[in-house]
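A single protein chain has been omitted from the complex, and every remaining protein chain is retained in its original position.
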Amino acid sequence: MPYGPHTAADRERMLAALGLTSVDDLFADIPEALRAGRLGLPEPEPELELAGRLQGLAARNRTDLASFLGAGVYRHWSPAAVDQILLRGEWYTAYTPYQPEVSQGTLQSIYEYESLLAELVDLDVVSASHYDGAAATAEAALMTCRATRRERVLVSAAVHPHYRQTLATYFGGGLELQTIPLVADGEAAGTTDLAALARMLGDGQPVAGVVAAQPNFLGLLEPMAEIGQIAHDAGALFVSVIEPVSLAVLAPPGAYGADIAAGEGQPLGIPPQYGGPYLGILASTEGLVRQIPGRLVGMTTDVRGQRAYVMTLRAREQDIRRDKAASNICTNQALLALAASVYLATIGPHGLRDVAAQGAARAARLEAALAAVGVPRVHPGAYLNEFAVRVPDARAVHRRLIERGVLAGLALADALPEEPSLADALLVCATEVTTDDEIARFAAGLAAELAVHDHLPPAAVAAEASR
Amino acid sequence: MTVVGEKLQPTLFERSRPGRGDGKIPHPPKDTLDRIPASARRETPPALPELNEPEVVRHYVNLSHLNYAIDTGFYPLGSCTMKFNPKLNEWAARLPGFASLHPLAPDEVAQGTLQLLWELEGALAEISGMRAVTLQPAAGAQGELTGILMIRACHRSRGESERDEVLVPDSSHGTNPATASMAGYRTITIPSAADGGVDLDAFRAALGPKTAAVMITNPSTLGLFEKRIGELLDLVHEAGALAYMDGANLNAILGRFKPGEAGFDVMHFNVHKTFSTPHGGGGPGAGPVGVGETLLPFLPTPRVLRADDGTFRLERPDERPTSIGRLRSFVGNTGVLVRAYTYIRAHGGSGLHQVSDDAVLAANYLRKRVGEAYDIPFDRACKHEFVASATGIRKRTGVRTLDIAKRLIDKGFHPPTIYFPLTVDEGMLIEPTETESVETLDAFADALIEIAREAESDPELVTTAPHTAPVGRLDEATAARQPNLRWRPMAGAEMPCPD
Partner (left out) sequence: MAVPAELRYTKDHEWVRVDGDEATVGITAYAADQLGDIVFVELPESGRSLTQFAAFGVVESVKAVSDLFAPLTGEVAGTNDALSGSPELVNSDPYGEGWMVRLRVTAPAELDELLDAAAYDALIAAG
């Protein structure tokens, strides 16, 4: 066994102390009929060979493409310090800080995370417990139901489809979830339909919460203050789904009256790694502190009068309150919260602003380059660093561009099949790591594909598309 | 203002000096944000600290020194399986091919990771005796929710929606009843029998046409294998309910007991326990879920599929309408799963079998040694962990389990889990794992025995512990009565941009 310390003599000594001759005696309580045979798994693999196998698998993934794919997960430069701190065993091989006297490092780092995020979202209470943006959004929606004792939540169709699907799963127990449609055309196309929202609030069961995203899934900026006002007028709470880097330049949830902020913390120094582990951001006003699920760390003092940190308001949690707990959450996503904190501390407030603004600048350049080859934006509204473009036969073009070394964002036909107006659209993004060369490759690739498209008869295009 | 102790660190915010820290990202053109409407823009920049990199590094390295961790010492936290975290796993997860892969990358671009996930599902199915496995849940608790939602979907598909109760033993993890509530079920708590197992009569009486599921941790949180498990599972199925196994204690039974073969319908794995992915100060974890034939149609979407030509792909949305849907974004905590895969490959079938043999042997050896000075409420062969109790010591000396735990810190050890399960007075749940040497086990037992002596000779030494930790016992009452959950900058943050 690769990491076991026991010699044959050690095992014999332990067995002798127990008065036994075989370890099998310790498993005698498993009923004979239910005992397992052997494990049908490969033999142990020495580290050298296993490393080779892993390198081989990693090499089968193509990460050499010029990528314009965002849609909730974003490529960013993470300062080298971030991962080096994360690799210290004192952080990553510790557990939940149940014993505060020997966990002040983790506890202070979580308190600092809570404080940093509180600044960013402009709300007072931040929980570091959540898995990802989708699960945090689901917990936020459940909070609105507990706080208002109502059972109906409205979510904008421009919230990330995975988040909406997760909400639907979490709400399957009897709570009601409805989707607010998007404005179909005009200046506000692609954003939440405020008139429809007002109608839905006035109709049917009272609404606990309204959920909208800024920027929304299509990259567009929503009228958050108006959405919040309409929600509050109906006695509902307002949940804002945010992207943390954007908050360096966009109005924070606290400034436009959101009661709860949820979102994906991945852009803060966490690699994409095909889906996780990520960091669910969940924050609320002080008034909702007893409704927020997950671990909270507070500052207090010790018996010697020194400043110290401890997990607090513990009686809300599953290990104490059991079936009456606010949530079953047990995780505190401490290592990812640490990544986000080290990222924010290293990059600083000006650096974060630069990341957000640089992304906006690169995206504007991308927009111009694509427009120049005849690929226009779908929506007229303002965006930060992500937007949808109209491309004939978008799905097929997207597939063929991979062969040209370009990952052309996301085919919206796959992500939002319920929006036929987006069947021929790609969702593309740029960040501070997007280069001029990558933009040029994308534009040239598109130009070439569209030229092919224009010169082939429709049947051939269809054949090409289904290839 | 509070006093920052000698060994402690001021906050990042106190270290901040306007003008420090720059140079990571090129400055964008000044007019970049002019196209963003003023109404959407932030008026005052966030008051984040301004620091330079050397300060940040020292801050976090010095903070790390305040932590106890597996890499620094023995961490016998029962129910948490704090085994060594192999370094190869960290290396593997950071290979750029894995780490920089976008979760929405088309299948053809992600074949390496998809293959790894598919192989891992197969390995977990073999280990558990289950028919199939989903890797999507982000943690054990989310795995529990996944399992219970599948059970609900199954009953609904059979037209048995009146089943609205979940039976849970009183020794269970708090996540079990909390999960049942989240899924809209009522929890019925089943008492333990004198031998620590489930009380069969109470169990039989509680089961009925209202029962949707039974959640059982096996071995239990007392570290005991449920000897009547065959009978329990038969009763569950006769009642038309389904059996959920909390796999938190899987480290005890690898290669010895396969829950799926024994008749459990669904179980979750805690890969951060059994398969040694790091606990990370509380997270991230991953909580894959295995199912038998009954629940197969209800697995979350997307599943990883293998085509006849050997290529892999993700299930398309709506490809399997019986699915309960998704529990989170994307496919799962893949970075954690790469580590679990690496661990399983390094051990192979024979190595995993040895893991459980050694974990159980170590726990029993330690039970024998700790029993020299403490009560052992269930003094028979345990699995990977056991409960000791300081009831006798408390009666004689007034010293409580909490005090003993704090005194262990002075002796250089992390305390075990205390006051859990709730069913044992003054309980300590001790789990040594298979990666600790006999010398370490003996040193820990000697320390506990010495503390028992100190409790008799100098109780105050124990009740005022710890004496050597960076901080003493904390004022938790004030922390909860007047919560201070964020740093308030002393003055309005003044932050002129350097450009």
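Going by the order they are written in, the chains are A and B; count residues from 1 in each one.
Heads up, the rule we're going with is that a contact is a pair of C-beta atoms (placed from the backbone, for glycine too) under 8 Å apart; a residue touches a chain by one contact, two chains touch by 3 or more.
The structure displayed is predicted, hence computed values, not measured ones.
Chemist: If the hidden chain were put back, which of A:R321, A:R404 or A:R441 would touch it?
Modeler: Answering carefully, the residue with contact to the hidden chain is A:R321.
Chemist: Of the residues in subunit A, which ones touch the absent chain?
Modeler: Residues of subunit A in touch with the missing chain: 290, 313-315, 320-321, 324.
Chemist: For subunit B, which residues touch the unseen chain?
Modeler: Touch set of subunit B with respect to the missing chain: 419, 476-477, 480-481.
Following the convention adopted for this analysis, only the chains that are shown with their structure count from here on.
Chemist: At what distance in angstrom does the C-alpha mean of subunit B lie from that of subunit A?
Modeler: The mean C-alpha positions of subunit A and subunit B differ by 20 Å.
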